[in-house]
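All protein chains of the complex are present and in place, except for one that has been dropped.
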Amino acid sequence: MPRNGRPYNPVVTLNGWTLPWRMKDGWKEFHLIAEPVVREMAPGMKANLWGYNGQSPGPTIECVEGDKVRIFVTNKLPEHTTIHWHGILLPSGMDGVGGLSQPQIPVGKTFVYEFEMKKSGTFMYHPHADEMVQMAMGMMGFLVVHPKDPNLHRVDRDFVFLINAYAIDPGSRTPRVSEMMNFDLWSWNSRVFPGIDTLAVRRGDRVRIRMGNLTMTNHPIHLHGYDFEVTGTDGGWVKPTARWPEVTVDIPVGAMRAIEFDANEPGDWAFHCHKSHHTMNAMGHSVPTMIGVDHRDVARKIITLIPDYMVMGERGMADMGEMEMPIPENTLPMMTGQGPFGPIEMGGMFTVVKVREGLARNSYADPGWYKHPPGTVAYELKA
Amino acid sequence: MPRNGRPYNPVVTLNGWTLPWRMKDGWKEFHLIAEPVVREMAPGMKANLWGYNGQSPGPTIECVEGDKVRIFVTNKLPEHTTIHWHGILLPSGMDGVGGLSQPQIPVGKTFVYEFEMKKSGTFMYHPHADEMVQMAMGMMGFLVVHPKDPNLHRVDRDFVFLINAYAIDPGSRTPRVSEMMNFDLWSWNSRVFPGIDTLAVRRGDRVRIRMGNLTMTNHPIHLHGYDFEVTGTDGGWVKPTARWPEVTVDIPVGAMRAIEFDANEPGDWAFHCHKSHHTMNAMGHSVPTMIGVDHRDVARKIITLIPDYMVMGERGMADMGEMEMPIPENTLPMMTGQGPFGPIEMGGMFTVVKVREGLARNSYADPGWYKHPPGTVAYELKA
Partner (left out) sequence: MPRNGRPYNPVVTLNGWTLPWRMKDGWKEFHLIAEPVVREMAPGMKANLWGYNGQSPGPTIECVEGDKVRIFVTNKLPEHTTIHWHGILLPSGMDGVGGLSQPQIPVGKTFVYEFEMKKSGTFMYHPHADEMVQMAMGMMGFLVVHPKDPNLHRVDRDFVFLINAYAIDPGSRTPRVSEMMNFDLWSWNSRVFPGIDTLAVRRGDRVRIRMGNLTMTNHPIHLHGYDFEVTGTDGGWVKPTARWPEVTVDIPVGAMRAIEFDANEPGDWAFHCHKSHHTMNAMGHSVPTMIGVDHRDVARKIITLIPDYMVMGERGMADMGEMEMPIPENTLPMMTGQGPFGPIEMGGMFTVVKVREGLARNSYADPGWYKHPPGTVAYELKA
C-alpha cells in the first residue's frame, strides 16, 4: 500500500520496480530521467540501452483514477526526446508528440507534463521523438492507473511487463536501431529466459497479468494449464459480455492486454510467446538443414584440420540444449535452462507461473524451482 | 447527398473520391477501367502503379442496401484481370475468382458484374487474377454499402482508406512485385506522410474511420487522445455487447475495421500505425548501429577524401529529421515533416485527426496546420 495519496493495490513489475513520488499541493509528482543504461538481459549478457532512471524499461508509474500528476522529464540522452502517455486521455499539448504537440526536449533540459488521470486502466509511456531509434534502444515504461475504489477490478496478484526486442549481434552490446524484423533477443522488460522473473502465486488466487507490446510484430502469449479472459486493454476494461475464453492472447504492436484467471491448479506452468523463434536466444535463421544428412565421413576429414569440430544437427538440435558449446563473449546460448527434469531448451520470451499451496516468491534461479510441483504424477518409462 | 438513387450520408475518401454512376432501368451502373497509373505518393515522389480510372487505389464505390448494381470492368492493363467484391454476399458466378468463378477478363475486354447489395457495411474490391502481382502494383478500391435507413449507424464524419505497401527501391518508380516483407513505402491509399490528408472534424462530432488492409502484415492503427470501439467489420456491424474499448486497432490482412468515437477533446491528434518502421519512409534495415561509436577521428581522415562526409547516427537519428541531406531522385526522406513545434520526424502511415471548435478542412500542407491547437498548454523548459 502506498505511503501517501489515494490507496490502491500495487502491481508487481517483472524484473522491475515502481517509481516513487511526492505529494505537493494536491499534485503527485514523479521524476523520470531519460539516459543511457546498462541492462543485464540474463546472467552472462549485458546490453547498452537507453532507458529511464538507470533501467530499461523505465520504472512503472502507478497512480489512481482522479490523481493530478506532474511528471518532470529530464533529458540526459545525447539527443532530444519527448514522452507520449499511451492510452491516457489528456490535453493535446501534453500528448508528447515531438513537433506536433510540443517542442522536443533538448539535451540537458527538463520538460514538465501535467494532467489528470481521468480513468483507470493499463497504459505505457515511450518517446515520440526519433521514435523508431529510441524504442529500439529500450525507452519505454509501464503505467497503471488504479480505480478510485480499490475493490473494483480487485485481484490477488497483478503482474505487469512490456514486450520488447533487440537486434544485438552475437558478441556485441548495442542494438542495431534500423532493424525491422530480424531481432535476436525477444524479451520481456528487456530480460530473456532464464533471466525473467517467475510469477509466483498462491493456489486459489485471482491473478491478473498485464502486458504491452512495443516490438514490430504480434506476440501470441500462451499460458499452460489454464484458460483465461482478456479483461482490459489500453482502451479500458472489457465488459463481461464481450470476453472470449482463450489460452493464447495475441498482443498487437502498440497495444496492451490484461488477462485474468483463477489459479486453482497447482504446478509449474509454462508461460511464453508461441512463436517458437521467440523462445530462442541468439541464432542464425538461414543456415541449411542438416537433418538426415550423414556427414560423419566428411567430419573425420574436417577433424584432422579442426580438432574441436562437432557433428551437430543431423538428428535435430536437442543436443544444443544439453551441452555447453563455446559461444562469443556476452552472448546467450540459443537454447538453455535447467528444470527439475532436465534441460528446458528455451530462451527469449519464456518463464513459469508457479502455483503453490503456500506462496513461493522465489525466482527461477532459486533452487525452490527444482522442487517437484504438487499434482505431478511420476510415470515409468517403458521400453 | 447523391443526385439520384436512394439517399445516404457520403463518406470521405482520404486523397481520393467516389465513383459516379448512372441509374438505368432500376440498376445503378458503374464503370471501372483497370489501367496503369502514376500516383504521387507524397510531394517529390511519383510511382508507376496499376489502378482504376486513373488512380491507385481506384475510386470508392458507394451504394445503398437493396441497390441492384451493374459494374462494367474494362481491362486496359497489359495482362488479364478480374474483380473480387470482398465481403459482398452474391451469386458464385459474380465472385470474381479467375478460373474458378469466371474466365479472366482478357486485355482490351469488358466484363459486366451484376448483383444486389443484400446488406450494408464496409467492403473492398481487388483483382483475383495474378492476384499477388496486381495487388502489389496497387489495384484495389473501397466499397461502402450504406444502410437503407440513413439514420441507422449514422455518424457526422465517415472517413475511409485502404492500407497498402510498396517495394519501390530508392531512386526507382515501379514496385518490386515479388516482395513478401521488406517494403519501403507503408502507405494509406497509396500515399505516405506528409502526403496523407488530415482528418478534420468539428468538436462534438461522432466520427467513424473505416480501414481495410491489403498488405502482408497486420497494421495496429493507433489514435492519440481517444479511446474508441470497433463497430463494424467486412462481415457486418458489431453488436454493442461484443465491443471492446481500444486505442489501437489491429487490422489483419484481408480484413476491414470501422472504428467510432466522439470527438470531444480539441487538438491535433496523431493517428498512425504503431509499428515504428511503418512511420518511416525509404530506409535500410540492416545497417550497423553507430550509437555510442566515437568515429570523429576516422571521420577527419574520410573528409580529406570525401569533403561532404557527415558524422551521423552516433547520438541517434534525430539529426536526420532536422537536416536536409542529399537523397536519390524520386525518393522521400526517411523522417520528415514540420509541425507547429518543430520537426515531426515521421513518414509512411502517419497523419493527424484535427478536432476544432469550427470545422478545419485544411490539409497538412495548409498553414492552418501550424496554428496552436486549442487545449494546448505551453510549458517553460527548465534547466
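Odds and ends about this structure:
A and B label the chains in the order they appear, each numbered from 1.
The working rule: a residue touches a chain if its C-beta (ideal position, glycine included) is under 8 Å from a C-beta of that chain, and two chains touch if they have at least 3 such contacts.
The structure displayed is predicted, hence computed values, not measured ones.
Across B:P10, B:G99, B:G171 or B:P328, the residue that sits in touch with the chain not pictured is B:G99. Of the listed positions B:E35, B:D67 or B:D130, the one in contact with the omitted chain in the full complex is B:D130. Within the set B:G16, B:G51, B:G87 or B:G313, the residue that contacts the chain not displayed is B:G87. Within the whole complex, the absent chain has one touching residue among A:N9, A:T248 or A:N330, and that is A:T248.
Taking the complete complex into account, residues 181-182, 217-218, 220, 222, 224-228, 241-248, 250, 265-270, 274-277, 279-280, 283-289, 291-292, 314-319, 321, 335, 337-346, 352, 373-383 of subunit A touch the chain not shown. Seen from subunit B, the chain kept out of the figure touches residues 36, 48, 72, 77-80, 84, 86-87, 89-95, 97-106, 108-112, 114, 128-137, 174-182, 216-218, 233-239, 241-242, 250, 252-255.
Please note the rule applied: only the chains that are shown with their structure count from here on.
Once the centre of each chain is set as its mean CA position, subunit A and subunit B turn out to be 32 Å apart.
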